[in-house]
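Handing you this structure, nothing more for now.
The complex is shown incomplete by one protein chain, all other protein chains being positioned as in the whole.
Chains: A, B and C, in written order; residue numbering restarts at 1 for each.
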Amino acid sequence: MAILILTTGGTFDKEYDELTGRLDFRSSHVPKMLALGRCRLDVRVQSWRLRDSLELDDADRAEIAAACLEAPESQVVVTHGTDTMVESGGVIAAAIAGSGTTVVLTGAMIPFAFGSSDGLFNLGSALSFVQVLPPGVYIAMNGRHFAWNRVRKNKDAGVFEEI
Amino acid sequence: MAILILTTGGTFDKEYDELTGRLDFRSSHVPKMLALGRCRLDVRVQSWRLRDSLELDDADRAEIAAACLEAPESQVVVTHGTDTMVESGGVIAAAIAGSGTTVVLTGAMIPFAFGSSDGLFNLGSALSFVQVLPPGVYIAMNGRHFAWNRVRKNKDAGVFEEI
Amino acid sequence: MAILILTTGGTFDKEYDELTGRLDFRSSHVPKMLALGRCRLDVRVQSWRLRDSLELDDADRAEIAAACLEAPESQVVVTHGTDTMVESGGVIAAAIAGSGTTVVLTGAMIPFAFGSSDGLFNLGSALSFVQVLPPGVYIAMNGRHFAWNRVRKNKDAGVFEEI
Partner (left out) sequence: MAILILTTGGTFDKEYDELTGRLDFRSSHVPKMLALGRCRLDVRVQSWRLRDSLELDDADRAEIAAACLEAPESQVVVTHGTDTMVESGGVIAAAIAGSGTTVVLTGAMIPFAFGSSDGLFNLGSALSFVQVLPPGVYIAMNGRHFAWNRVRKNKDAGVFEEI
């Protein structure tokens, strides 16, 4: 029973570029995080483009949803920027309806590379939820899981909350 | 729906004592880890003694099992040393049988305080599994969950595996 | 024989704001870094404004130079952004000429808060050089020390080099 981890960027994978002083992407930290977590799940990591989720458009979301649908695995974790995670959840849900796939989106408020990140906690959480939740699309943040259409990001508090 | 986290020590909570050069316990890192993970679950942290799990005896395990049974919460995460986690799982399982409680034991191979720890990943994983698994006693390590009587620690590889 | 550490900002003290996703300043990490380094020097930390060094103007540099000149300590470490460290060095040198003060400017290529920073190494280096170098203005980066007018930042390589 294998799991796909689809990396799409977001704060989770941002890094500090010491030459420009800006935040950008190099490659996903997910493989390093799985090693750190001594993860022994049968996991396949697929790197989609690494992007700030505020820059994703409809075509991007369609591609991400297609990757979830076409995956041979029936359990998929998507690492994603938190700002539009819910929106992508909706597009994925429409695409995978009836396919029997469980998709869990997760991300981070602080880049993993910065030491004080919630990313490792969230990755452990998302990988656990995806193994036991019924088919559907969920968001795993703050130790909780939400159906994609029952949650919003509270941008003032920096947390996800039920609606 | 509240969750109890019962801390019993183990590698998870060990620290380096710079005056003696030895590993020992001060207080549990679980509260700091919950803050790092931006955890918004309704969690109560109860500190049992912090101990190396090789030093736990039958009376200790009975106390830990009693704490699980007497907790008002029906979801309990126990942080525990990995060496005798399975043994404690059995004692807890006997104590809580029929109580409707879900108990998930977790721990770490590297102390959380040492930077390269699997502890934050495991805590995120255990807190997620405990919310969705049916009543019973489980071990959450390496991103996986096992019924307490279907698992052993492979001490040569440092991982938990199904039996 | 006391040392003044004057903090002026720069990459050294930048943090990630998880609500805005931007890098900014809160308060200086220097006190925490001194604790981490088990520093037992007689040090006084004075926080000037925390600023990106690209945003410093002539009036700012005059203030920084005045703070160096007016300090009762004859040994001063200035934490400063790397981009205009040399320029500030020149203003300080003009101000303190003949005063018998040793000033060492240092900074970081990666924010201290991000885990992989050179900041702690540089702070240890600057505090050491300031104790033993004769009066004058120096830059301590990359384990080296340079007279302020014999150095430039190579922005392509991200290192300081002699001229």
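To be clear about the criterion, contacts are C-beta pairs under 8 Å (C-beta built on N, C-alpha and C of every residue); 3 or more make two chains touch, one makes a residue touch a chain.
As the structure is a computational prediction, the values presented were derived from the model and not from experiment.
Taking the complete complex into account, the chain left out of view touches B, C.
In the complete complex, the residue from C:29, C:80 or C:145 that touches the missing chain is C:145. Touch with the chain that is not drawn comes from one residue among C:6, C:23 or C:109, which is C:109. One chain is missing from the display, and on subunit B it is touched by residues 11, 16, 18-19, 21, 23, 109-111, 113-116, 155-156, 158. Along subunit C, the points of touch with the absent chain fall at residues 33-34, 36-41, 43, 109, 116-118, 120-129, 131-133, 140-145, 158-161.
Keep in mind that, in the parts below, only the chains that are shown with their structure count from here on.
Put simply, the chain closest to the centre of the protein, by Cα centroids, is A.
One finds 26 Å separating the Cα centroids of subunit A and subunit B.
Averaging C-alpha coordinates per chain places the centre of subunit A 39 Å away from that of subunit C. Note on chain placement: the centre of subunit B and the centre of subunit C lie 45 Å apart, centres being C-alpha means.
Touching two or more other chains at once are residues 109, 116, 158 of subunit A.
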